[in-house]
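The chains shown are only part of the set, and none of them has been moved.
Per-chain numbering from 1; labels A and B assigned in written order.
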Amino acid sequence: MEKTKLIIDCDAGIDDMQAIMLALSRQEAEVLAITCVNGNTNVDNVCRNVLRVLSVCNRMDIPVYKGCTKALVDHGKNAEFFHGRDGLSDLDDHPEVDLDSIQTEHASCAINRIVNESQGDITLIGIGPLTNIAVAIRLNPDLGKRLKKCVIMGGNTEGQGNIEDGSAAEFNFHCDPEAAYMVLHELSCPIIAFSWEAVLKHHYSWDWLRKILEIKTTKAIFHSYVLRTLLDKHNEWRLPGFMLCDPTAVAIALHETIVTKSRDVFATVELHGRLSRGQMISNNRHKPNVTLAQEIDTDIMMKLISNVFKEES
Amino acid sequence: MEKTKLIIDCDAGIDDMQAIMLALSRQEAEVLAITCVNGNTNVDNVCRNVLRVLSVCNRMDIPVYKGCTKALVDHGKNAEFFHGRDGLSDLDDHPEVDLDSIQTEHASCAINRIVNESQGDITLIGIGPLTNIAVAIRLNPDLGKRLKKCVIMGGNTEGQGNIEDGSAAEFNFHCDPEAAYMVLHELSCPIIAFSWEAVLKHHYSWDWLRKILEIKTTKAIFHSYVLRTLLDKHNEWRLPGFMLCDPTAVAIALHETIVTKSRDVFATVELHGRLSRGQMISNNRHKPNVTLAQEIDTDIMMKLISNVFKEES
């Protein structure tokens, strides 16, 4: 079987954890590297969280790279109100991981090196702010020419924000609008984006989730523990079901047919609004630069997620 | 029968013509004044176009007021590419109207005076850029307190623009973002907005329209002549049906039950973006200041429009 080669650029983050676990659970995936970026929490927390996930999955062989400590234009925001002080639901009692196992090469340099050494067959998955990828582009304008494709969790299609202050922007784009702008305008390989509004349109039933949370494999127990705080928030917000952000990007990267409806558009990023800074704005008038995944086969998605936790790795 | 008292602030404009004709055709409506604002075309053209419509409808008794010649922040744009050089499909051969019949009072002053003289029972309809209404508010912060309600054609709910340059804003709001901001934040009476995306979701069949265009009353012949250029554009753009913008605002003002689905939100206007200047941005976190009309009973709408043209006035 031809494996799909992946680099996952993440800001783990609870759903980044799910995304990584999903990627590691698939025989058809080969995770070449995980690169870490400031976002949901600071990049040192992100590195530690990735190592925690790799440790739980017995995959400490995968190289982890530390990347940018700030967005291009620093703003000091994060999403720790949602993901916890450590970015992963405050795993204070979890055994410490060995931070020395982080590679010394910078994430952006590593992305360029690995892609340059490849046969043009790598899929880059961006599930955090796109700072690392943007810096990689400035170091190497030809990055996109040697990528198979890029799958992004982020951006908007209908101006619906998920930032607390009434912004019209999605978190990953809002965190580094300039980086998102650079990626959309310059990465030049096929880009598939799973937008915030697409997330909102796919709810997964609480019953389904509950079954997963009751599984007693090591991975499932870790996953359940991390999700405990999230469920309270979903309850409080009276959401009609659970939402899957970052793992959907991994699923799309591995099985593009999971996308049952999509649209090719020209998309850019508003850099200058007060409420719309970071909003993705698309139109049909210019040459398309991104495929918006609009609908996902949730049955397949549920199977993919359920399979992650069934057996010990 | 209790009549609904209306002031119509417009930038006529092809669909403003339809809106005025609809209002004049209804027994349940009493049009107290038509106020003119720069928008689709310059305000002098707007005044002339309104007089043309009133003339065709034999309603030269309705006072017409000239208002602002520019948006608060002047930009020099209009929509003459769509509405014609004169704002009404280039009615060069149409008999001249008597521009001296325009009132000398400024539109914004007239709105304030008429509303102040009323019993608080006036519905203000804004189907152009909101400059006149914004200036009225600065002259009289209590304007909204003496209005029954305000119905607006304009704004966005999903960041879909209708400006040629890839902007995420709807034309009326884009033409005067500061005015739209002032109206949403300060008018303080019930505001109902029929957004651009709501327009896009309601198409009217070409067969239905064709029948209207074939009617041979004076009003219908005038209407058909004005629409001739529009139909070419709709063809060119391969639209699935005809769209009704401004007349829907009048219909909502007269029969709020025509709105079959709506949502109360807090809405504001982005003033500072490059692509999103003028975009309406809404959220559920703040106290609602506007009702978004999302779905319209198109059967009733079609009956209302058809009725306009059936008989001579």
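Going forward, contacts are C-beta pairs under 8 Å (C-beta built on N, C-alpha and C of every residue); 3 or more make two chains touch, one makes a residue touch a chain.
Only a predicted model underlies this, so the values are computations on that prediction, with no experimental measurement involved.
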The full assembly in this file, of which 2 identical chains are displayed, is built from a number of copies equal to 4
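The working rule: only the chains that are shown with their structure count from here on.
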Averaging C-alpha coordinates per chain, one finds the centres of chain A and chain B separated by a number of Å equal to 44
So, in the complex, the side of chain B touching chain A is made of residues 156-161, 166, 168, 266, 268, 270-277, 279, 281, 283, 285-286
